[in-house]
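Removed: one protein chain of the complex. Kept in place: all other protein chains.
Moving on to chain A:
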Amino acid sequence: MAKYLVQVIVLGAQVVTRAFTRAVRQEFAASQAAAQARGTGRAAQESAAASSLAGMSLQEAKQILNVTSMDPVDIHKNYEHLFKVNDKSVGGSFYLQSKIVRAKERLDEEVRIDEAEKSSKDVN
């Protein structure tokens, strides 16, 4: 009787261990894939930090200011226009204007990160 009980327990433990190691391996692979897609370099980390500090993702910032490239000229031009048309004095929404300001700040920070990375690469 005891022998069978032991067998069941051992089998159970094997099943659990196998499932656990499979899950761990999958998780590791997934995080590697994600890291590769986004890049684990310092710039990518700084960008993620900037997004969480600003409470706004890079993608949202680009959508708000309607820019596809990171061209500072484009960013500035769109910002100026959007900021002006949403001014309270012309009946615009201050809330929208705020988002426009924050989007500009987020993009400025991203440009700064990009430039810093570029210049550090040049040095190397």
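In the analysis below, a residue touches a chain if its C-beta (ideal position, glycine included) is under 8 Å from a C-beta of that chain, and two chains touch if they have at least 3 such contacts; residues count from 1.
Everything below uses one rule, namely that contacts and distances are computed from a predicted model.
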Not-shown chain resolves in UniProt (candidates "DnaJ heat shock protein family (Hsp40) member C19", "Probable Ufm1-specific protease 2", "Cytochrome b-245 light chain" or "Mediator complex subunit 27") to "DnaJ heat shock protein family (Hsp40) member C19"
Residues of chain A touching the missing chain are 54-57, 60-61, 63-66, 78, 81-82, 85-86, 90-103
